[in-house]
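Missing here is one protein chain; the remaining ones are kept as they sit in the complex.
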């Protein structure tokens, strides 16, 4: 399956930025999941561009369910959700015409799709495709929330400015994640958030863009999810996170911070806490041997600065076969981190619903997992 | 598919460290691939423990083909390769008994497999499982080599000591990779390699272990491989690399180095070189929008220090439900980087054969890709 | 993947009879396939209800491409096609309310979907779901036609009346299939067709329905397609044909006619015809060991009589838990064979595009297969 994620629960993505619609088919959902339009709208809002630090393109982002929903509940049949593309300024994009945009998929798309790709607005490579992912993720988050699982992300770093680190102890971490989910600009330290936004605006003024680090954490997970090797939780989640446009690195727990350490500093000693097995530290980010150990799963993704910048750039004109200077117009995000955090949350939720459904079956989604264990 | 990688070409892994055998089934191989036992042995040697810096466990690592090979060529039917487990000191491992080894999968395995897992030597979580991966990778590397594709890895950093960076221009890079493939300890700078080995021995003497960074590069790839989103080359390769035991982070191109940059510094300008479209820099590691752009693919993986250390560690005894001190005996690697590089090479090769086979069909493996394009 | 068919080329089906739309996502299509709206409309017409022998429900059956098509060609990205549901008389269907319709999926759907299924018009189990299959099949048929492959079906038997058998020699068979594709009521013998239609009307008048046999043949296939065992052409095509509502049996070549024969009568002797290896007879329906042998593939499917009949039937009222008599109203087909033949053609085409794409790659669809072989 080329454009499908999942095993027991699957998401198939489709759409082009300026085509009729973008959408996704979700298969393997249990019947009887209440669809909560307010929560979906809330998640879509987290992703939506807003204010001066984002693109001026504003979509209503209204999710239509073409199938799989009846009387407000999932039916258990394949659920197709779509978002119509309304606010499309194709002219802005065709202006760049035969000039390859650096850092973009213009060239690679033309090589893969042999010139038949829809170039308008980035076509299938547009960030617009993350809208159905967030909608799918909203449904998954509801499923997980009913099982006591919390997911949240923050801008750990943006334009070189750091946010306060996530708490490492669990009730505090869950509380922080819950708060982050209510914030439009997802930082713990609001002063740092102000600084980041100023840095984004400064980059915009310079016709430039910025990147940074997203940190996502998941609490409430039982131990024992995932597979060794190919189906490791790291493999599943990294594949999903690398599907987020602009992500170029993913790490779990200490991640690249492990490199200079010695084993005696890196290992997480096991301890008993109220009769439960926990680890004293969480350097491994909740995962040993690819499988959840009951500690919070913590991962970080780096997003490169948005490639669409107004600054003149050297590139190639594929029609004339000459070097040329490209000057981009149109509506672009000087930073995507504050929007991509909604996609990160969604990706984590999608991955987890698949992992749970593999272990406990589709009906786990609405039923009781503990009863299924021997 | 839980323990299977791939779409058009698949690898299914099986085995336990101290069970009868470890192995893999390769499906989707073209008929007529010449099996080169010398090359397979060479790759197995790269992975094999050797000398004081590695475990004392020595396996013959003889690959037996149970199916799919006839008269020295692949038949095109599923190829099952196995390696018998001979040199097993189960006693060493059972000594730790009910004491959970920190940083290991003992606890997570028991939660996932409910106590039915084979604990001897790490069972299915053992590094021994990477042997069939390397064997599978060797066959894939031969396929790719016939299409002019070179893969190689080096220890970019080990125990905090850096190797010389890979060359960025292509003929030099290919040459360096070719040389690295002949070295038992894969570094460009032999002096740095000496230092690393001394640091490994020092850690061993301290009953401790070290980690580091593996850097893998691939040259000779055409533009247009991979899928947007879920099937991006980053998604495919990261899922494979996170299947390598101890890997806790993966990055492409500048990776985490992108975080503080601005777009104008991060973008790779397109240029014409001898009529071919290339990028002036390769910050994106050969990938735009998840798809190869014809530049070398470059990725780095961080490996945490080996969790098996002789130093006493605090942990939990699951039989008595008490805290206890664990002192590990047995044969352990104070460092796995110099062995894991063979696994990294194999994983890259496996992923690429699948990507090519999806695009050009199974028969591409022995035939001519260019003829298949429209 | 629960509701997805395929490996290299996949079709994911969604929709409910009286929901907003039915549709399918096609993934693994090559870029550059010309979309021919006339041909798609022609195939939709073959499936559409028409005249007294069909349901009175008339849908415009207009296929909308939400993605994957640009400037009249496939882009190579996932193609989502939908058909809006307009002409829905939900009232007719809800009239049966809590009375289980015999021969239908009312009861099984309620057990699988736990009461959350959309019951209107059969919901996801409606024959309406075959509309996107026919649309998908139309695209696949175009791909196959460009490679010289012809698919056609006829009502081999309907209401107990037999059509003339298909010719067994290839140029005649191809010609017959081509003619059948132009006929609204797909029979070779028009007199037999008249008789069948009279029998259908007679059944309708008796508030009853009829079934029969569809025979599908495929010419122009090369030898060597398919896999042994699980991926045999018989396995792939039978799985697709059993997905056609009402199909309860599938056979290839002599099929059930093989039972009383001896090997010496059943085997197809190999012969040389103009230097090509052929079989003298085609008892095996073009398939040996699950793989095409270059002879026409011939299969038959039995369709049970439409379960929706106006005649009173005994059943259970699930609300009251009592036996009751059900009298169905609404628009029903006294026979579905003449419509289902379009679905049979589509299913065969979908299966073949997947088999070819596995062997020769996605790009085979628009390019030249022979160049890909070694």
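The letters A, B and C name the chains in turn, as written, and every chain counts its residues from 1.
We take it that a contact is a pair of C-beta atoms (placed from the backbone, for glycine too) under 8 Å apart; a residue touches a chain by one contact, two chains touch by 3 or more.
Everything quoted here is computed from the prediction, not taken from an experiment.
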### Task
List the shown chains that the missing chain touches in the full complex.
A, B, C
### Query
Out of C:53, C:66 or C:109, which touches the unshown chain?
C:109
### From C:76, C:152 or C:305, residue that would touch the chain that is not displayed
C:305
### Query
Of B:76, B:255 or B:334, which sits in contact with the chain we cannot see?
B:76
### Query
If you put the missing chain back, which residues of chain C would it touch?
1-5, 7, 11, 13, 100, 102-105, 107-109, 111-112, 114, 124-125, 129, 157, 159-160, 203, 206, 208-213, 222-232, 234-236, 238-240, 242-243, 245, 247-256, 258-272, 275, 277, 279-280, 283-285, 287-294, 302-309, 311, 313-316, 318, 321-323, 358, 373-374
#### Entry: For chain A, the residues touching the chain missing from this view
7-8, 30, 32, 77, 228, 357-364, 366-368, 371-374
### Residues from chain B at the interface with the omitted partner, ascending
1-4, 10, 12-16, 19-23, 25, 27-28, 31-32, 64-68, 70-71, 73-80, 82, 112-118, 123-124
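Definition applied: only the chains that are shown with their structure count from here on.
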### Classification of the chain A:chain C interface as same or different, half of numbers criterion
same
### Message
Taking the mean of the CA coordinates per chain, how far is chain B from chain C in Å?
### Response
45
### Summary
For the pair chain A and chain B, the C-alpha centroid-to-centroid distance in angstrom is 26
### Query
In angstrom, rounded to a whole number, how far apart do the mean CA points of chain A and chain C lie?
39
### Residues of chain C engaged with two or more neighbouring chains
32, 77
